[in-house]
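The complex appears here without one of its protein chains, the remainder shown in place.
Moving on, here comes chain A:
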Amino acid sequence: MIDYDSPDFWSDLFEVLLKGTLETLYMTGIATVITILVGLPLGILLVGTEKGAFLERSFGPVWVARTINRVVGFVVNVGRSVPFIILMIALIPLTRLIVGTFVGTTAAIVPLTIIAIPFFARMVEIAVNDVAPGLYETADSLGATKGLLIRRVLLTEGLPAILLGVSTTITSIINFSAMVGVVGGGGLGNVAVTYGFQRYSWIHIVFVVVILFAIVQIVQIVLTRIATRVSHRSSTAVLPKDAELTINPAQGVAT
C-alpha cells in the first residue's frame, strides 16, 4: 500500500509521473516518426500499384506492380488483424534482434511501430484515393514525372486527410504504448500497473488518465488545426471531425 500521508508522497508522485510521461512521449514520438517514414511511401505504393494506377508501369512489366500490390496489401491486412498483445509477443525475436532486448522502453518501440505502420498506410491510401482523378491526367499532360506527381499533387491535395491520419495514428500508438507498460515497457502504462493496479493507488490512476487525455487532446487539436489551415478545398473548409474516429484497442481499427 502507498502511504498518502508520507511527506515524500507528492514529490515521489511527480517524479514517477514525469518519468512515465517522458517515456510515453519518447516511445510514441520515435514510433510515430518511423511509422510516417515507412507508412507514407507504403500507402502511396498501395494506391499506385493498383490496376491502371500511376505506378503500374514504374516497376517494369505490369505484373510486377500487381504483385507488389498484392504482397503489400496482404502484409498490411495481416498487420491490421493481429491483436497488439499477440503481435507484441510474436515480435519478441525481431525486437531482440534490433534492440538487443525485448523488455524496456526502447524495445517497446519495435512492436509499436510494426502495429502502426499498416494502420497509417491504410489511412494514407484513403487520403490519396480521395485526390480527384482528373489531377493525374493533368499532371501527365504537363509532362510531370511520377515523383513530381506524388510530391506536388498527391501529397499536397491529400495532406489534410494525411494529417488527420497522423493524429489518429498517434492516438493509437499512445493507446498501445500503455499496453506495453503491462509487460515492463515503461511509460504511463507501467505507472498505472505498478502503482495503480499492484499497489491500489487511485491517485496514480487519476493522474495517468488525465495526462493521457491531455496528450491526446493536444495532438488532435494541433493536427486538426494544421489540417484545416492547409486545406483550401472550399472557402468554408469542412473536414471530418477527428472525434468521430474511434479506436478498437484490440485491433487498432479506426472507423
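Keep this in mind: a residue touches a chain if its C-beta (ideal position, glycine included) is under 8 Å from a C-beta of that chain, and two chains touch if they have at least 3 such contacts; residues count from 1.
Keep this in mind: contacts and distances are computed from a predicted model.
*Asks:* Suppose you had to identify the omitted chain by its UniProt name; would it be "LacI family transcriptional regulator", "tRNA 2-thiouridine synthesizing protein B", "ATP-binding cassette domain-containing protein" or "AzlD domain-containing protein"?
*Replies:* "ATP-binding cassette domain-containing protein"
*Asks:* Out of A:13, A:27, A:108 or A:153, point to the residue that touches the absent chain in the complete complex.
*Replies:* Considering the complete complex, A:153 is the one touching the chain left out.
*Asks:* May I ask which residue of A:2, A:68 or A:135 touches the chain that does not appear here?
*Replies:* Considering the complete complex, A:135 is the one touching the chain left out.
*Asks:* Can you list, in ascending order, the chain A residues touching the missing chain?
*Replies:* 132, 134-135, 137-145, 148, 152-153, 156-157, 159-160, 230-235
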